Every structure is written in C-alpha cells, then in structure tokens.
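For this depiction, one protein chain was excluded, whereas all remaining protein chains were kept in their positions.
Letters are used for the chains, namely A and B, taken in the order the chains are written, and counting of residues starts over at 1 for each.
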Amino acid sequence: MDRIPILRMGKFLLVTIQIDLYDRLATNLEADLIQMVNKTEAKGVLIDISALSIVDSFMGRILGNIGSMSKIMDAETVVVGMQPAVAITLIELGLELKGVHTALNVEKGMDLLKEKITMYDEEPEELEDEDSVE
Amino acid sequence: MKIVLNKDTMKIEKEQDVVPFRNRVKEYAVKINMGLVNQTKLITAASELVRNMLKYANGGIVLIEAISQGRDNGIRLTFQDKGPGISDISLAMKDGYSSGKSLGVGLPGSKRLVNEFDIKSTIGEGTTVSIIKWKNG
Partner (left out) sequence: MKTDIAKLLQRKKKQILEDWMNMQLADASLREDLMSNEELREQSNELLDTLLKTITDKNITEATSEEFEPVNEIISGISILRARQGFSPKETGTYIFSLKEALLKTLQTDLKDDVNTMVEAIMKVNKLLDVLGILTFETFIKGREEVILRQTDEITEISTPVIRVWEGILVLPIIGTLDSSRTQVVMENLLLEIVESGSTMAILDISGVPAVDSLVAQHLIKTVAATRLMGAECIISGIRPEIAQTVVHLGIDLSNIITKSSLASALKHAFGILKLDVKRIQKDKAL
C-alpha cells in the first residue's frame, strides 16, 4: 500500500501531498501522522497542499482531524500553500478548516510554527491575535 | 434548449474510482475552456456527490456531458444509484444534517458550488442527482 512520506525536521513534522489522495491513502496519512507526533514528540506539523487541485469535504475533514488530534497531543498544525481556487471552493462548500492554522507557503508556515511554539513557552496568554483561522 | 456536445459514462464501484472520475470531469471542463475556479467548484461538487453515492448506495453510474445552451457551454453530471433512496430530501439538503458520520455539507455544499442542481429519489429504488456548471456561471 502506498504511503505519503512524513519528514522529520527537528521539532516539526513535514508532509508534502503531491498527488490527489484517494480515501484510504488519506486515512492512512491521518493515522501515520498521529503516530509520528506521538513517537517523535513533535511540536508542530506542517502540511503542504500546494499540489492539491481539489479539497472536498472528506479531505477537509482529514485535515481538520489532524489539526484537532495534534492539538490534543500538544502539537500545532499548519496547512500551507492552498490554491486560491481551492480556498474559494471550500468557503462556498461551507468548510472553514477549523482547528488548523494556515500559511501562504512552507517558509511562512515554518515561521508561524516557530512563533507559536515560542509563544507557548514564554507567554501563553497572547495567542489569539496571531491565529490565522479561528 | 440544451444541446449535448459530447458524453461519457463511468461506473463508480470503489473508492479508487473517485480520482480517475475527477480527472475525467476535469478533462471535460478543460475542453470547454472553463476557468480554474469554476473547474475546481465543479470537480469538488462532483467529488462530494460521488462520495455520497459510494457511501450510501455502494456506487452507481455517472453520466458526464458537455452541453451548450445559447452562447454558454457547460458540463452536466448525472449521478444514478440503486441505493436505499432518501426519505426526506429537504432535510438532506439542510446544512449540517447527516445520516452518516460526515460533516453534512455534501448535498447543500454541492448545490452552492454549481448553477443547477436537481435531485430525485424513490425509497427502495435509488437516487438521481443532476448538476450543471456553466462555463461562465
């Protein structure tokens, strides 16, 4: 069975989705990623979806699940590189990807994760302002 | 008057059929020069409906048609299944309602993504959903 590779970069996990996922692959990714968060004690998960031309409610739910599950395990999730057409479609569909942060590209996503983590360490009160998606 | 320019049918039986099906819809949309955003909306709606079909009726048949009406071209997709049918269509079309464990955006969300949406269902016989997305709609 195919699997989406999960890369580890220090305290973060990096996933680049390069192909349109069929359901099994997506559910596997969800399970693998949570396992990895647990095993590596990662503080952040970055998912690059810039190659995805479609995000439907199923894929949206997977992304949301990953966000919520990581959160419970004390890791932040950032989804980066969403295509404009995909964003417009998701809004029209009625999905707002609650629970995950978003960033324009991998670089900005990494910055956001680092910022979140230092914020948690130093001043846990002022989180709300920087949240991209609430 | 809607004229059919080109058509194709696809059988959807397992989840692996979803991605090839989306690609076929995309080919059709590209062929009539549909813009990227409308393409994405159409394919997303198609994906939602085909997923519903798999989940509730174990698959079915999809008819893909390139149609033209006046100056406008568009894509019509007809999803036919022989599943249990939907007892209350207006309830199924409500945001946030789901009989399975999903987000409940499938039907109402798809409707928002396309220009024309038509659903017919008979209990015990199956459900037919037909959607149209115009190139400039």
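Assume a residue touches a chain if its C-beta (ideal position, glycine included) is under 8 Å from a C-beta of that chain, and two chains touch if they have at least 3 such contacts.
Keep in mind the model is a prediction, meaning the values are calculated, not measured.
When the full complex is examined, the chain removed from view is found to touch A. Check A:L13, A:A42 or A:V80 against the missing chain and you find that the one touching it is A:V80.
Where chain A meets the omitted chain, the residues involved are 79-80, 82, 84, 87-88, 90-92, 96-97, 101-105, 108-109, 112, 129, 132-134.
Keep in mind that, in the parts below, only the chains that are shown with their structure count from here on.
Note on chain placement: the centre of chain A and the centre of chain B lie 28 Å apart, centres being C-alpha means. Considering their complex, residues 20, 22-24, 53-58, 60-61, 83-86, 88-89, 92-95 of chain A touch chain B. Chain B makes touch with chain A in their complex at residues 15-16, 18-19, 22, 26, 36-37, 39-41, 43-44, 47-48, 51, 95, 102-103, 105-106, 108-110, 112-113.
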